[in-house]
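Left out: one protein chain. Kept in place: all the others.
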């Protein structure tokens, strides 16, 4: 588990849907790639977000994001998105994502703060203990 | 009302988000433009979809769509999307959309069948009478 | 090759980016899933679309699509998209896509006509012979 928590990677292929008329991936779409990787990271830890909604009544929501765009990714490229947990407490997760292309060049880097919210009120709610336990185990 | 029901137009600007690396609007995104126009057509008739959800417990869902793509639209172009009600009954609406560019050239045409569904079960539910009355008035 | 040409399947996971406030996959986004599968089908046949652009000066563009929406797909579901070549000639491909969920229920079905276009003029151009040969081999 500790490897999955500390450093997780997920492959992403660039399709037409991801690109724009500049010939490169549209800047907002890198945020989709980052979220796919986060979702798969949680799944690798044993947590399905649809079950968290139903059984714990919580949803994870992005509170802050900062992205540096270094080099454009292009149609048909195969990218790798990493997920690294940099900090966490009972209310929030702090994650760092790096996207690299097939030859290892950095495409962009994102730092994300994620809060755990009540599914109805959208008010902060403690991260489920089972998740915190997994994260602590790996620390 | 009858004009709004029978022939309604809505302007759409093409931004980078809508285009792909081919330099043209991505084929799925024309469906977004058509839905924006349908939403505004319903609003022009006096119906807000968030109120229909809350007060009537219904949602409109696309059951069938057929689109002919005639000519690509490009970044920064200003398009016009028409909404024409071709048929309706207590369960479904049939709409025709035509998108034209600034010089009147047809970009694409779509025929859409929309069903009224219960918001929880996603089962068919009769279209609210207030909407049917508006549509009949204009017939 | 013939199996890949005649019946090809590609897995798709439903992420938040694909869904809408109705709780289900947004209707235009199924077209993205279908195109991902088509792209991977071409790749399985040995054709990379970025190379086709550079080396043959052609791009495949959707000319017509007809979609039946049978049952909504939801967040976190794992879908399978099939690609079946139903007809082809030197100018166009006709493909049928079926999306099914994890328990085999049909989600939607799409029929797509794809034309081969010159990358600059967007005028019809014959499908490269190497592709036609692959398709004929499998017929």
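Lettered A, B and C in written order, each chain numbered from 1.
Following the convention adopted for this analysis, a residue touches a chain if its C-beta (ideal position, glycine included) is under 8 Å from a C-beta of that chain, and two chains touch if they have at least 3 such contacts.
Not measured: the values here are computed from a predicted model.
> Out of C:17, C:68 or C:96, point to the residue that touches the absent chain in the complete complex.
Of the listed residues, the one touching the omitted chain is C:17.
> Among the options A:65, A:91 or A:132, which residue touches the chain absent from this view?
That would be A:65, which touches the missing chain.
> Footprint of the hidden chain on subunit C, which residues?
Given the touch definition above, subunit C has residues 16-17, 19-24, 26, 28, 74-75 touching the missing chain.
> Touching the absent chain: which residues on subunit B qualify?
13, 15-17, 32, 35-36, 39, 48-50, 74-76
> If the missing chain were put back, which residues of subunit A would it touch?
Touch with the absent chain occurs at residues 22, 24, 27-29, 31-32, 35, 59, 61-69, 72, 119, 122.
One rule holds for everything that comes next: only the chains that are shown with their structure count from here on.
> Which chain has its C-alpha centre closest to the mean of all protein C-alpha atoms shown?
Of all chains shown, the one whose C-alpha centroid lies nearest the global centroid is C.
> Validating interface symmetry: for the copies subunit A and subunit B, is the fraction of residue numbers used by both over half? Same or different.
same
> From the mean C-alpha coordinate of subunit B to that of subunit C, what's the distance rounded to whole Å?
Once rounded, the distance between the two centres reads 24 Å.
> Cα centroid separation between subunit A and subunit C, in whole Å?
Those two chain centres are 27 Å apart.
> Among the residues of subunit B, which ones contact at least 2 other chains?
22, 24, 28
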